[in-house]
Each structure stands twice: as C-alpha cells, then as structure tokens.
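All protein chains of the complex are present and in place, except for one that has been dropped.
Letters A, B and C mark the chains as written, and numbering starts fresh at 1 in each.
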Amino acid sequence: MTKNTTFKRPQTGQSASLELTHALTQTVYREARMLDDENYVGWVKMLADDLLYHMPGIETRYRRDKTDQVNDLTRMAYYNDNLEEIKKRLSRLETGTAWSEDPATRYTHIITNVEVEMTEKEGEYQVFSNFYAYRNRNEREEDSLIGNRVDIWREAGAAFQLVKRRIILKHNVLLSKNLNIFL
Amino acid sequence: MLEMNPAPVLVEDMIALTQRLYHEARLLDAERFEDWLELLCDDVTYRMDLKRRRFRADRSPPAAVGAGVVFNENFARLKLRIDRLRSGYVWAEDPPNFVRRVISNVEIEPADAENEVIVHSVIVIHRNRIDGLARQFTAGRTDRWRHGTQGWCLAARDIALDHAVLPDSNINVFF
Amino acid sequence: MRIERIGREPEFSQYMDLKEGWLDRRIFSDAEIYEEELYRIFARSWLFVAHESQLPKAGDFLTTHMGEDAVIVARQPDGSIKVFLNSCPHRGNKVCFADAGNTRRFVCNYHGWAFDTGGELKGMHEEYCYDEIDIDRKKNGLKQVARVAGYKGLVFATFAEDGPSLDAWLGDFRWYLDMLLDNEEGGTELIGGCIKSVINANWKFGVENFIGDAYHAGWTHDSGCRSMNNGEPFPPVDMENSYHASVNGHGWEFGTEGVGDLFLLGRPKVMEYYERIRPKMAQRLGEMRSQIFGSVASASIFPNVSFLPGISTFRQWQPKGPMEFELKTWVIVNKAMPDDIKDEITKGVMQTFGPGGTFEMDDGENWSNCTTVNRGVVTRHERLHYRCGISRQIEHDTLPGIVYRGQYNDANQRGFYQRWLDMMEADKLDAMPERPEPRLTGVSETRDVPGLFAL
Partner (left out) sequence: MDVSDLVDTTTGRQKRTIYSNEELYKQELERIFGRCWLFLVHTSQIPKAGDYFRTFMGEDDVIVIRQKDGSIKAFLNSCTHRGNRICRADRGNAKAFTCNYHGWSFAPDGSLAGVPLENEAYFGELDRSKLGLVQVTHVAEYKGLVFGCFDPDAPSLEDYLGDAKFFLDVWLDAMPGGTSLLGETQKMELGSNWKLPVENVCGDGYHLGWAHAGAMSAVQSMDLAGLSVGNSSTNLEGGLSVAGMNGHMALTSLDGISGYAFYPEPKPMMDYLEANRPTAIERLGKVRGEQLWGSQINITIFPNLQFLPGLNWFRVYHPKGPGKLEQWTWAMVENDMPDEMQAAILDNQCLTFGLAGLFDNDDGDNLAACTEQSRGWRTAQMDVFTNMALGRSGPRDGFPGDIAAGLVSEHNQRYFYRRWQEHMQAESWAEVPTYNINSLSVEEPGNA
C-alpha cells in the first residue's frame, strides 16, 4: 500500500511566547466549547482547507512489535478525514433524520495540559493537549473518552485554523456504541 | 474565515482569573467555605438548571417559571447551606468525603459592564466516598467576575450539569 | 472435545413460531438462554477466527474469541494454521495479551511456562522442580480446538469434533460467498488493524440486521444516506428483481442493480474500478453474480459474521452476555487492487461503517434500545413481528438456497432463527436438518458454477 502517506510532524521544540500560548490555549478551549454546544457551523470555520483529522485504531501489541500503528495512514482508523469528509459526516446531522441524535447528547470536552511550540513554518504552531470527553445520553448512558492530541494550528488573520490533528484515544475496544463526537 | 472575538483580553487578567478559579477549587476541596464566601460578590447569583431531555423540535416553554432548578442561590442562601454543613449534624459528610475538583478550559470574554468579564470553564468533581464508592459530576460553567477594590469577585455562576439522572445520593458540594 | 451442559430440557420452540412469523423477546435478554447459546451454538458452530492475510508469515498470531472462549490463532512453520485456547493449563492464566503480532513462544507471565506457536509446552521456569513423573509435556500443551478449516481466505474453527465439515457447513452459501471472496484473481485481504466497540445489545440483533434487514435502511439510515449521497434519500427497491436467499442459517439479501452499495461508499474511483473489472467478474462468476455484486446487499454467515459486499465492511459480533456484544470491524479488499483503491475503500468504510461512521452511529442506538427495553417483566413477554414477505417464497433456477422474492423481507431472519432453533434443540449436529436440501453437494469449486443451468 502507499508508503508515503504518513502524518509528518514538524519538530523544533521551541516554546511559543506567552501571548501565543495564551491565544492558542484560548482557541482550543473555544473549539471545545463549540463542540460541547454542537456548534458545528462555528467549528467547521476553525478548520483549514487542507485539514488532516486522524484518529488511528490502536491494537494491543507487544513492545517488541514495531508495527507503526500511529503514523501509517493506510491502517484502520476511526477518523482519517480531510475537510470535505468531515463536512460529509456533519451533513448527516443537518438532514433532520439522524434519529439517534434526537434528543441530543450532553457533552463536555475537557482540554488540558496545553503546550504550544513553534514549528519550522512561520505562522504554524504545534499544540499538544490532553482531552477528557464526557458523554451522557438518554437516561443513564454515559462514557468517557480520554486521550491526547497533537495539532498544527495556522495563523489566519486574527485567529487560528486547525491544519492537522492526530488523536490518540486510550481505548483498545471502544467502550461505547459509537463516536457521535469529535475530539 | 474563522470568526473569533477580536476583543482583546489581557494576558494578565487571564492568568489572574485562571489562578482565581484554581484557588477557589482548592478552597472548596479543603472545605474552607468561609474563605470561599470571601471570593463572592454580595449580589452573587449561583444557579444550576436541569437540562431538558426533549426532542429537538420541542419548542415548548419550561413547565413552570424556575422549573428544573437545582440551585438558585444568593449569598444568604449559600451561607445557609454552609451553616448546615457547619452544624455538625450532617452525618453524610462525616467522615469527610474526598473531593477533588478539576478545572479546565478557562476561557475569557469581555462582558457588557466595563469592570466585568465572562469566564467559561469546565469542572469535574471526583468524590470518593465510603468503601470505594467513587462518583463523578461533570459540568460546564459560565461565570461573571467583577473587578473591584478587593480584586476579582464572583458575581454570577451558571452551572450546566451533564447528567440526566444525578449519579449520587446528594450534592453536598459546590461547583 | 465434548462440551455438554446439564441444564434445562431443550424447549426452545416455545420462543418462536416461524411459520406464523413471531419471536419471543426473551431470547434477546434472558441470561439462561444466553448460557445455552454459548454451549449449543458457539461451542458447536464453525466460527470465523481469522483471515489468512492477517497471518502471512510463520509465527504470526492473533487473539480472538470463540463465543466467550479466548483463543490464539497462529500460523505454523509448515504454513498451516492452528487455533488453541489462550489459557495456560497450569493455573489458567492468559498466555497472550496482545491483539496480534509475531512470536516464537507464548510464555505465561505467572510461572513462565512456555509454548511454541503450535501450542506445545516447550519449557517451564525452574524446570528442575518437576520430577519426571510429575508432568507429561505432550499432554500439557495449550488446548487445541477440534477442527480448523479455511474457505477462500477465511479461517474457521470449531470446538465440535463431530458434525459437518466446513464445506458442508457453508454448503450452497459458498456460491454467494464467492462474490465477496473470489470476484477477482488473487482473492482478498483485510486492511491492517481492527476497530472494536462495545454495544449494549444482544448479539443476534446485529446478525439479523445484516442477514436480511434491508427494510431498516431507508428509515434508520436516511441521514447517513443523504450525507453520502448529496442530500438524496435511498432509491426505491426493485421488489421484482431483488431477493432473500437463506442457506442453513446463513443469509444474503440483495438487489441486482449492481451499484447501490458501491454508491453508498461515496467513492467514485472505487465505483469506476469495479465497473472496469465487472466483465472479468462475469467471466469468472457468471452473469448473475456479476450483476448482484455491488447492489444494495448485506449478508451474514451463521452464527456471527456479517459483511456488506461492495461497501467492504467485514465484521464479527462477539457475544459478551445477553445484553452486550463486542463489534469487531475490518475492511476487506481484493489483493489485486492498486493501493489508492484500497485506501479509498478504507476511508469510505470508516466514514460509513466505523463507530464514527454516518451509518453505523444510528444502528447501535436501535439495537441497544431493542435489547434493554426487555428489562421490563411485562415487556419481555411480548412477541415481535417477523412476518414480512412470509408468502413470497419462490423457486429460482439460478439462485441456490431458500429464496424469497423482494428485498424487503424477514425471510433470511426467519432462516437464521430456524437454524438457531435447530441447533439449540439438536443433541447431535448430524441430526440437524438441511435447510434447504443442498444443490451443490460434491462441488468443490463453486466459482465455476454460474447457476443450476450449468450443472
């Protein structure tokens, strides 16, 4: 299969300034609040045209096993989406016939451990964060999705847009019936 | 293009308020309720409303004015709740439960009043109770904080609880 | 291996009347019936355990479950595949904790007993502490399943020593399976990795949904279809030229328009690819099957494997109690496909039938509500309606199996529950009736059998 389709992450390791750190931290919190509020119209505006949104499925493997489960984009993944594909997923919610989304799910995305670093590219920043997403549905269904993210955000006018996101969910078996959620 | 609120919020304010939220959480974890009251404005409002579980198309008004309120407190009522907790008769809190608050997603916006800001945050409350009974609440909060001579005080807090059925036998905690 | 359970008398026929077309809801929630299923169905059926492509080299292994029994599937140095219990004969600890990998030994964490990839006991930690009469290594290997066999890349295993061979078990259903497994030279492979999720529902709801329930698609998946199809709903089904076919509890429901499922994948390049190879497919499988392939279709292999030919999701419903199953999802592609087509299919499947997929998200909600509502003691004694299309059985010259006309039908579901009942009540597998009488007995290569006319 295609070998060059891997998720490359620029690394310089240089921490961003206080102002940049503040601005990007506020940005990922704002993004989380939009997802909590199901404000997908607002959320899509935060995504860059050349978005890569990737959440690989991770099998339990012995340490000696060198299979690259994270970067190989040809393996099974919960999400391996560009902007158009994200929009397709979202368009399901606009049809008015996504019965299982009605009544609505209650969400809270907790974003923490936010670190901002410079990248080789001017105007692009690497943002590390941890997420703890809580869902509560119907009467008593609940679950927690916990993991970390590595993002690339790009300056776009006075704001930032998400260019790349790699999500590592800390589940082997997804302990829920679906992922009606973005992380 | 992304519409972001361009109104600048000072990094200093951001840090001060984030610190204030963490400090507040630490006071509550330690049951330093009187110190916590010091952080509240005299005209504080403190509310938690139940989210309604209705179909999306349901535009009906709430069942009654104030329906679905879990907390609708002012300063005096909060003090009254603390009086109860201090009475020495609240057996459910003795021995004390282990309570830890996690505060995150602190996000600040300008408010209408010049000396006020809106602060969004998320709170998780872990309660470890008798015999390994561990319970957890998650909620979103929208606060109004006011800057006065004593620094920042909490003027209003709206709490949106994520649970349809309260997953514990009481809410002897403040969010 | 004899698996017996001394329990209640087999009286399962009280839970259904398939001639009338109803089922009792207790089979979806009752803990005792579930226990019996583990003994009578999962411990005696041929169960899918792996695809050959997951184990290309000697020493490659994967771990899975047969019913609730944890097993290891491993490729041997001689190229064969063995399947054995993932449990040490010493104290019972699990010996392999990885989902997959390559190894020479499985070593138990507890006392260091080591087994080779064939399951044979090769050594123990501090071996000197055993006297010679204490242990016979030959008898203390990992417990092998009774039989392992393959069909065109799919590897099956069974705990039952007696009963039909895999070929006989699949029977005439092989004619249909070839559309998935043999539509192009070189066969199939699974894309690397497996997505697993947990659903609070009875396992049979997943199987019956794929075996015949075309009816739910237009309603449940309206939002999914519109999102993949530029806002358009499902096109109406051609009830004259679509079918249900059931063979010994396996089932395939399908249209003959050739494009429906390909369309839902939402990947024009994939559609073009199949159109390109369709003439070859016709040469290979005959005209009828090349028309069926790619149509709106879904299928299940008894008891717990399902797939969508054309959309290429391949899945297994692993039982975890009466009200819970684990869904394992793979993507199945032809080996001969170029890489970009494989990538397109993989992305398409995860966008539609992964846990975050536009179709998948609506199914779990239904199945879990169908199941959990049975907590009510009054509710669980009510019957469910399985009568759709009960009078529409036909004899078809080309299509093997029990065939019903019209894709909206409960016929395959009835066939599945009939087999369920046959197995639950049969003391000996050999005594189970064939439903229907097979047409392709003695045929070893069903690819070359385009239809009965050719026989």
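Note that a contact is a pair of C-beta atoms (placed from the backbone, for glycine too) under 8 Å apart; a residue touches a chain by one contact, two chains touch by 3 or more.
Note that the structure is predicted; figures quoted are calculated from it, not measured.
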Omitted chain's touching partners, listed by label: A, B, C
Hidden-chain contact residue, picked from the options C:Gly118, C:Gly141, C:Pro164 or C:Gly218: C:Gly218
From A:Ser100, A:Gln161 or A:Asn178, residue that would touch the chain that is not displayed: A:Ser100
Residue in contact with the excluded chain [from B:Leu50, B:Val102 or B:Ile118]: B:Leu50
Those residues of chain C which, in the complete complex, touch the missing chain: 25, 28, 205, 213, 215-216, 218-220, 236-237, 239, 362, 365-366, 369-379, 382-385, 387-389, 391-392, 406, 408-409
In chain B, positions touching the absent partner: 48, 50, 52-55, 58, 60, 62-72, 77, 80-81, 83-85, 87-92, 129-131, 133, 164-172
Footprint left on chain A by the chain that the document does not show: 99-100, 103, 138-140
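One rule holds for everything that comes next: only the chains that are shown with their structure count from here on.
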Chain contact graph, described as a line, ring, star, complete graph or other shape: line
CA centroid of chain A to CA centroid of chain C, Å: 32
Between chain C and chain B, distance of the C-alpha-averaged centres to the nearest whole Å: 50
Computed distance of Cα centres, chain B from chain A, in Å: 27
Residues within chain B bordering two or more other chains: none
In chain C, residues with contacts to at least two other chains: none
Residues of chain C touching chain A in the complex: 97-103, 191-201, 220, 222-224, 226-228, 231, 266, 326, 329-331, 339-340, 342-343, 346-347, 350-351, 354-356, 358, 360-362, 364-366, 368
Residues on chain A engaged by chain C in the complex (per definition of touch): 1-2, 5, 56-57, 59-62, 65, 67, 69, 72-81, 85, 88-93, 95-101, 172-181
Residues of chain B defined as touching chain A within the complex: 1-4, 6, 11, 14, 51, 53-57, 102, 104-108, 120, 122, 124, 138-140, 162-165, 167
